[in-house]
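Just one protein chain is left out here, and the rest sit where they should.
Take a look at subunit A:
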Amino acid sequence: MLRVAARLGPRLGHRLLSAAATQAVPAPNQQPEVFCNQIFINNEWHDAVSRKTFPTVNPSTGEVICQVAEGDKALETLDNGKPYVISYLVDLDMVLKCLRYYAGWADKYHGKTIPIDGDFFSYTRHEPVGVCGQIIPWNFPLLMQAWKLGPALATGNVVVMKVAEQTPLTALYVANLIKEAGFPPGVVNIVPGFGPTAGAAVASHEGVDKVAFTGSTETGRLIQVAAGNSNLKRVTLELGGKSPNIIMSDADMDWAVEQAHFALFFNQGQCCCAGSRTFVQEDIYDEFVERSVARAKSRVVGNPFDSKTEQGPQVDETQFKKILGYINSGKQEGAKLLCGGGVAADRGYFIQPTVFGDVQDGMTIAKEEIFGPVMQILKFKTVEEVVGRANNSTYGLAAAVFTKDLDKANYLSQALQAGTVWVNCYDVFGAQSPFGGYKMSGSGRELGEYSLQAYTEVKTVTVKVPQKNS
């Protein structure tokens, strides 16, 4: 679980590395053969109707891997650039737990019998919604696939899934496993392709009953509009964030520094819930900044197949350029560049771990989602002030509080407008606990029992009876 990674801190590197060293993590095949590169429909592989293919690129080298093809466990790292050790110990671990969790729900999502007025017997059936379109992103390809398939299939739906064009390989591998497991043909269908074509088609299809999307707020808007314009299909969205991480002066300093670092830099900064506004109480501000910079400078950037690497490349050239653009705006708008700020290698999409201090709320880097290894540290005085500033955002995905005080923890967790509030931790996920956004970070919840609701259509059945008795 990410909690495992979270607890580790600098020990993250060490624990994972020693796991790799003692061969708890199998050695990666750095050049896996790819053979699943087609469209998966009815448990069979098809070429695109247009016969087109698209290249998928290895972000560590900038080279084309193939025209969409197959592989093994190293696939996620090859396609996305995330460190292999983390892909194995964190992503895959969470995928397994998510699938097993939802397997358990299949026969437990009860309807109710209801004491209605009159001589009637009333009950509800929890029926599947029907055909569910699912559009998933490139930052956690396998995990996002599991988060979507789990509740959809547990409640009896069928799925048409469009995978991100940057990272289609692992989802297609899983398609083969779906066939092997024995799901009837047609239950899961997977279509690799692009947003404006395949994605738009799913969002506006008259035969799709529900769409679930994870990605940018900008695209989320388009999905919701398309759903409304076509057949009013049900919509759930998991979008972007600019999550505040609030460090009170009584926090455990070592722990807070490590967690705040992890909160921003994990997955190359490519997390919807990244702690991208680190608010530090003024009494401890200077020391916190100094330690955070030291930590960022020690972050190991490199080949994701190397077990020593903590940070791989950004996923593609578009993201790479966009992040560098934000760094530039930070410099221009007067934030204090404390470390990093540039490219980290001469090929691929590597960026130096970057820290800005003295960030002000009005700066672009304090308002817009960067989705890269760029940390913003801001100063605050009082709890009331920081609540106002933290909530002053159209986003509301996650938030965190570091404090030892019971009352402050309660006050802040109640006040923050965020779908998840972490207290003295960050990025702790469990298949059991719901996750989702307030405001423009999304609608609906994934994970936990709550996710089942979005994949269920409630039917009320009311039967006349000769005489009702309680």
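Basically, contacts are C-beta pairs under 8 Å (C-beta built on N, C-alpha and C of every residue); 3 or more make two chains touch, one makes a residue touch a chain; residues count from 1.
Keep in mind that, in the parts below, contacts and distances are computed from a predicted model.
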item: Protein name, per the UniProt record, of whichever chain is missing from view ("Serine/threonine protein phosphatase 2A regulatory subunit", "Retinaldehyde dehydrogenase 3", "Transcription initiation factor TFIID subunit 2" or "Nucleoporin NUP42"); value: "Retinaldehyde dehydrogenase 3"
item: Residue among A:Val257, A:Cys339 or A:Ala431 touching the omitted chain; value: A:Ala431
item: Which residue of A:Pro26, A:Pro55, A:Gly104 or A:Gly228 touches the chain not shown here; value: A:Gly104
item: Those residues of subunit A which, in the complete complex, touch the missing chain; value: 97, 100-101, 103-108, 110, 121, 179-184, 383-384, 387, 406-408, 410-411, 414-415, 430-432, 449, 463, 465-469
